[in-house]
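As you look at this complex, bear in mind that one protein chain is not there, while each of the others sits in place.
Now for chain A:
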Amino acid sequence: MSLPKPVMRGLLAKRLRFHLPIAFTLSLIVAAAFKFTVTEPRKQAYADFYKQYDAMKEFNAMREAGIFESVRPSGE
C-alpha cells in the first residue's frame, strides 16, 4: 500500500515546454488567418473601389445634392 515516489521537481517547466510552443504556434496561425481572411480582403475592397473612382463625378453629384456651402448646385 506504500505509494511510490512521484516526480516532484520541474513540473512547471515540463508544462511550459509542452504548452508554450503550442501557444506561440496557435497565436501565429490565428494572426495569419486574421490577416488573410479580414485585412487583405478589406484592403483589396478599398483598392477595387478606388481603382475606378472618379472624384469629379462624385463631387458634382454631391454638389447637385446641395450639401456644400462653398459651391451652389449648377442650376442656381
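Keep this in mind: a residue touches a chain if its C-beta (ideal position, glycine included) is under 8 Å from a C-beta of that chain, and two chains touch if they have at least 3 such contacts; residues count from 1.
Everything below uses one rule, namely that contacts and distances are computed from a predicted model.
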Protein name (UniProt record) of the chain left out of view, among "SURP motif domain-containing protein", "Cytochrome c oxidase subunit 5A, mitochondrial", "Auxin-responsive protein" or "Elongator complex protein 5": "Cytochrome c oxidase subunit 5A, mitochondrial"
Chain A, residues in touch with the chain not shown (by the definition above): 2-13, 16-17, 20
